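One structure is given below, encoded as structure tokens.
One chain of protein is taken out of this complex; the other chains stay put.
The block that comes next holds chain A.
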Amino acid sequence: MDLWRSEPMQRIRLMVPAEAAHETIVSLGEIGLVQFVDLNTNRSAFQRTYATEVKRCDEMTRRLRFFKEQVEKEGLLKDGIGVDKDTSLDELEARLEELERELLEVNANSDRLQQNRSELVELQLVLEKAGKFFEEARDAVQPEILEAASPLDLSAPLLENAQLGQQKVTKVGFLSGLVAKEKLENFERLLFRATRGNMFLKHCEVGSLRDPATGEQVEKHVFVVFYAGERVRTKITKICEVYGANTYPFPEEAARQRQMVSEVTMRLRELSTTIEAGERLRFEVLNTLAANLTGWCGRLMREKATFHVMNKLSVDSSRKVLVGEAWVPVDALEEVKDALVTATEVSSAQTGTILEPMHPEGPPPTYFKTNKFTEGFQSIVEAYGVARYREVNPSVFTCVTFPFLFAVMFGDLGHGFLMLLFALFMVIREKALGKVQNDMFEMLFGGRYVILMMSIFSIYTGLVYNEAFSMPTSFFGGTKWVCQAEGNETLPDIRLCQGRSLSLLVDGTDPYPFGLDPVWHGTKNELTFTNSMKMKMSVVFGVLHMDLGIIMSVFNQQYFRDQLSIWCEFVPQILFLNSVFGYLAFMIVYKWCLNSHFALPNPSGPGTVNRGTADLYNVMINLFLSPGTVDPAGELYDGQARVQSILLLVAFVAIPWMLLPKPLILRSRNRNGRQEQPSGEDSGTGAAHGGAKEGAFSFGDVMVHQMIHTIEFVLGAVSNTASYLRLWALTLAHSQLSVVFYDRVLMLVVELASDPAAGLTVRSVLQIFIGFFVFAMATLGVLMVMESLSAFLHALRLHWVEFQNKFYNGDGYKFIPFSFANFTKDDL
């Protein structure tokens, strides 16, 4: 079985002739079965042999990123990863450099043209808008001149004053241009301050334009500013410059204006054709780029990864040989050898690569061959810790126990069915959904088979609990129970049982064949009954699960030939657990088999005893408090007292057994100078051996470790068993919540709406609609999401803590082979 223990690994040394190194590493990357060990840890990144190649690759990737960005902007980007294997790296580098130059040139050209055009566009706008200002002003002046007698009229347009001033005092000049909208306010304020208010600014919005300097779209205003005096002019020019306001000449005479307008329009038309041609050229360049881009990206990712691996090899410059060390799964050795041979052929090196096995330094990596089903479970286990090399892998059992324990807490036919639909959706649409990139969803998707298993088990436990959205089903025929009313009369109809206490099985017939009898639903003592059943069931599962964990430790000890631990740890552990809690589980099952309704004659005295109603609490308490005697209320079978005394004795003997012999034997072995078996030290209790392992044997350390271990186990046996009661608590919570949602939400509105006199009205339909909506949301949100999450977490805890601490070391490290297969297109 692949999953039971991790793959055996082999440490190998590769001696690669320098000229074939690249090819060799590439072919190893293609098979993806070799994990290289870094032999140059003491050297920083740029001191390594192939640092220049890595830098070259970095530079090329930078170019590719630039191309990608350009291509993406034009919407030509293609999906997927290809690998271009034909071009050599040098050729590719030259090609990329050339293409970059070409693209930059084309871009620069089109930028220049665009800039020209935007300048012309701006000029055109200035001519148009500023011309309009002047015309408006001129029109306004006409009537003004007629009543020129009042020169102090404040409402007269400034332009007129300016014109008057022109004749009288100084020349009024003006500047026209464009300024960005968000800067306009500041611009105006500064102009005002700088000229002490001696200026006039007129502006008009023209919308979004391409700024000639930056090439961005900017909201702009055309402005004309009037001023007086030459000194002010220099100031204003400077301010314009600072604010990035482009000024354009504006002729005063109308004829010259018209001439300029036509000139600008003509030049604009010419420019558009040129720009179009330029754009076509650019598009062509980008198109050719887009065709090759994915191939080149894939190629470069490979090259870079290859050089990074080559940097891990140690180099012997005199002999022109690279020496590398690596881990390989033993199964794959042949494949690796084949790959090496082909690589040598391809690179036409004179000598082949030499592969020699070597004695491992340090523990080998852990490698499990998982498939898409076991992957999810394996990652659940590995979230706790990666298995130590070759130790037993709990995932084998986790595949079943995990969904089962989840389902014990999430048992409901309906909810399980909904979850099954979701899981099936993910499993069937596997290929399409695999591409979705969303952290939350990827996590769910990774565990799709876990969810599938969980849902199937939930349906099963739902059948056992006989609950579908909290309602009982009667797939297996009717009930065999009758109800007892207050007197001893029996009720004729089983439906009348609701709200009463239920008892008495009809004599002589079989019980309900599978799962819980539906008649319990809604009775007064339903909870008393199911609680007792679920609590006992939790304890039984817990004891079985822990026993499995302890048995797993034998597999480890057997495999690592640690006889001492088997006799001094496994045996007392299993005896201790089973003589206390195993016995409890036995009594639970035994009691279930008894009929609780018929008393038997008391063998030891007068009257009768009903062994089916024996109190297990009392039995357990008396087991410790008054050993050797049995309370008549707790008697289950004959000879119980003797059996219990023996069990108690066994449990008490097991504790010193766990504690003392192992350290003492280790000490005596050490004293006699006997060689300990080296493999014996890799056993399940690594911590206990820590002292012995590192050179000097320290009895104190070993003793302390063993003491901790023993105390942990003994106390753990109690607390872990109690911990399994969470199964009961969670299943109780789940069923009660679903009952609440069903009864108090859905049934409440149904009752409200179903007034037989009124019949079906709009109001009742609406009521049911809203009621069902609330019920559905609560079921989805609270039960399907929150409850399932909490059940998942509790199942996880039961596996990590209660199960795995019995045997699992989890201190290995994962095998991460050097492989080209894992690249995605975002890695670049």
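Remarks
Just so we're on the same page, a contact is a pair of C-beta atoms (placed from the backbone, for glycine too) under 8 Å apart; a residue touches a chain by one contact, two chains touch by 3 or more; residues count from 1.
FYI, contacts and distances are computed from a predicted model.
Set against the options "3-methyl-2-oxobutanoate dehydrogenase (2-methylpropanoyl-transferring)", "V-type proton ATPase subunit", "Transcription termination factor 3, mitochondrial" or "tRNA-splicing endonuclease subunit Sen2", the UniProt name belonging to the omitted chain is "V-type proton ATPase subunit".
Of the options A:D2, A:E59 or A:E91, the residue whose C-beta touches the omitted chain is A:E59. Only one of A:L33, A:I239 or A:L798 touches the chain withheld from this view, namely A:I239. Checked against the full complex, the candidates A:A45, A:L760 or A:L793 give a single residue touching the omitted chain, namely A:A45.
Interface residues of chain A with the unshown chain, by the touch rule above, are 44-47, 51, 54-55, 58-59, 62, 65-66, 186, 190, 193-194, 235, 238-239, 241-243.
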